[in-house]
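Okay, here's the structure, questions in a sec.
Removed from the display is one protein chain of the complex; every other protein chain stays in position.
We call the chains A and B, going by the order they appear; numbering starts again at 1 in every chain.
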């Protein structure tokens, strides 16, 4: 897989550059940009998933032929992330049932609605 | 427990034991994904439940978080370089890059401890509200993983200094590299879902 005679592994360098760029992009979108909140969240969630992909495929040698072409790691990671989406989205779906939190009143309810909507969208774009 | 040994390919994959241990570690990482997902779910559900404590919007600062992120991203890169050197059979390169990785890891931990202490001073601690309980346990669990990783890496550095590159030591280093990259994956999501989203809404 990795060409062991090379001094500098290009795929690692590319991966590193990509993750730096994506981090800065996400930070810019969240802090500097004027995008609507929903789109910011969708955008940075997609960037996070892409960055996770960079780590898994470019750094972690997930699909090496010595680990059976990565069949098992792939399978476990895929199901792990799918379940992660179910846990987060499912918990928000189930637990946002109109309790307001103490004295915040309506304000708190708004928070929860935001989170629920945004997160489920983030997950759809991820899978 | 077959002891047959391949003659080619990376050292860590040459024995059946090595291949099985690496596979087992991947499965463990899948369990870790779920572990962190549960913490994320708890954090998300408790979002906004700050009670009388400050809100995240008031406390989060982009500067320090970006520095921490770059430290960890770079350490993940240098860890990859360490494994690259290992596969070239270069023990010295492996050890050098691993020590750089460790130094970056300690830098990350230093900033995280500073950050936590700062928040506690501002009145947001584990016990101040449901939201902050969620925050400290989520970020703290990641920090604990990084701490364990540094301790583990030091043990492996001692072992490789004593034994050199073998099937076993290279397997151990390969596995800690998986662990270290994985911590970076988790951090990306903490950075995005906790800090960035916390600064937006």
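We adopt the following convention: contacts are C-beta pairs under 8 Å (C-beta built on N, C-alpha and C of every residue); 3 or more make two chains touch, one makes a residue touch a chain.
By our rule, contacts and distances are computed from a predicted model.
Chemist: Between "Acyl-CoA reductase", "Quinol oxidase subunit 1", "Glutamate/aspartate import permease protein GltK" or "Potassium-transporting ATPase ATP-binding subunit", choose the name on the UniProt record of the chain that's been left out.
Modeler: Per the UniProt record, the undisplayed chain of the complex is "Quinol oxidase subunit 1".
Chemist: So one chain is hidden, and I want to know which residue out of B:49, B:145 or B:181 touches that hidden chain in the complete assembly.
Modeler: Touching the chain that is not displayed is residue B:49.
Chemist: With the missing chain put back, which residues of subunit A would touch it? List them for me.
Modeler: 72, 76, 79-80, 83, 86-87, 90-91, 93-95, 97-99, 101-102
Chemist: For subunit B, enumerate the residues touching the unshown chain of the complex.
Modeler: 1-3, 16-17, 19-21, 23-24, 27-28, 30-32, 34-35, 38-39, 41-42, 45-46, 49-51, 126-131, 133-134, 136-137, 155-156, 159, 163, 168
In the analysis below, only the chains that are shown with their structure count from here on.
Chemist: Whole-Å distance, subunit A centre to subunit B centre, using C-alpha means?
Modeler: The answer is 16 Å.
Chemist: For a test of understanding, state which residues of subunit B touch subunit A in their complex under the given definition.
Modeler: 9-10, 13, 19, 22-23, 26-27, 29-31, 33-34, 36-38, 40-42, 44-45, 47-49, 51, 62, 66, 69-70, 73-74, 76-77, 79-81, 83-84, 87-89, 177-178, 181-182, 184-185, 188-189, 191-193, 196-197, 199-201
Chemist: Please give the residue numbers of subunit A that touch subunit B in the complex, ascending.
Modeler: Contacts found on subunit A: 2, 4-6, 9, 12, 15-16, 19-20, 23, 26-27, 29-31, 37, 40-41, 44-45, 47-48, 51-52, 55-56, 59-61, 64, 66-68, 72-73, 76-77, 79-81, 83-84, 87-88, 90-92, 95-96, 101-102, 104, 108, 111-112, 114-115, 119.
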